[in-house]
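Only one protein chain is missing from this complex, and each of the others stays in its spot.
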Amino acid sequence: MKIGLLINEGPYQHQATDTAYLFAKAALAKGHEIDRIFFYHDGVNNSSSLTEPPQDDRNIVERWSKMAEEHNVDLVVCVAAALRRGIKDENLAAGFRISGLGQLIEAGIQADRLVTFGD
Amino acid sequence: MNETTGGIAMDDESEGTIKKFMYINRKAPYGTVYALEALEVVLIAAAFDQDVSMVFCDDGVYQIVKGQHTKFIDVKNFSPTYRALEGYDVEKLYVSKESMDERGLAEDDLLVDVEIVDNAKMADLMEDQDVVLSF
Partner (left out) sequence: MLHTVNKSPFDRNSLESCLKQSKDGSAILFIEDGVYGALANTKYSDMVKEAMKSRKMYALFPDIEARGMQDKVIDGIKMIDYEGFVDLVVEKNAVQSWL
């Protein structure tokens, strides 16, 4: 089944992004397709390549990049929300792309399920 | 490249599919950005010719009360935009009766025409959707 995700919270602040990641990982392991993950509100901060967590903590940004590479997951960051929060192409982590809100609606149309993770 | 739809050509595989999208607003405006950014989603969604409905419940009902003046908090007053939704063919606005009652609000307090529904009706509407986005 095709599943799309909407992530509305930033990394490290709220558990939403961890839950979304573990959900996506489990879905992929079960053979489902994660069609697209759309990052909105503070969720756009999941895509900052400037993120440097302490060594003993999980690297949330790299985790997404790796998932995108290994499973061909489309990681889309909302352009309006990103620009408001200082996320631009020059500090965008690997595997992410910046685009419009239309990508979220499209995910809702094309995926069999759309699941929201937020606060 | 179409700015509104995020570069999506409207003749791709999404054409022809009409799904029921519900946008549920449960948070008050200004204190957090959710109300504003949810409204931005709905305005974009209107370009996709889907079946769109909006729900206001819990503190979300405060998004559509009359008399919002934001000059002195230095934030844009986006409440007039709810009145423009009709022009985008977003006409199904549902408000929770219980949320209104709990807050001492009446239909007269709202700046836009809505349908006020009880919990059972709200549950029915929700169950009928293909996609539910909650803010």
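So that you can tell them apart, the chains are marked A and B in the order they are listed, and the count of residues begins at 1 in each.
We take it that a contact is a pair of C-beta atoms (placed from the backbone, for glycine too) under 8 Å apart; a residue touches a chain by one contact, two chains touch by 3 or more.
Everything numeric here is computed off the predicted structure, so don't read it as measured data.
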From B:Ala28, B:Val65 or B:Met126, the answer for touching the chain not displayed is B:Met126
Filtering A:His32, A:Lys66, A:Arg84 or A:Arg97 for touch with the omitted chain leaves A:His32
The missing chain sits against chain A at residues 1, 3, 8, 15-16, 19, 22-23, 25-27, 29-30, 32, 113-119
Residues on chain B facing the left-out chain by the touch rule are 24, 26, 57-58, 96, 98, 119, 122-124, 126-127, 129-132, 134-135
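FYI, only the chains that are shown with their structure count from here on.
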Note: chain B sits from chain A at a C-alpha centroid distance in Å of 24
Within their complex, chain B touches chain A through residues 2-8, 13-14, 17, 19, 21, 33-34, 37, 40-41, 44-45, 47-48, 50, 130-135
The chain A residues in contact with chain B across the complex are 6, 8, 40-41, 79-81, 99-106, 108-110, 114, 116, 118
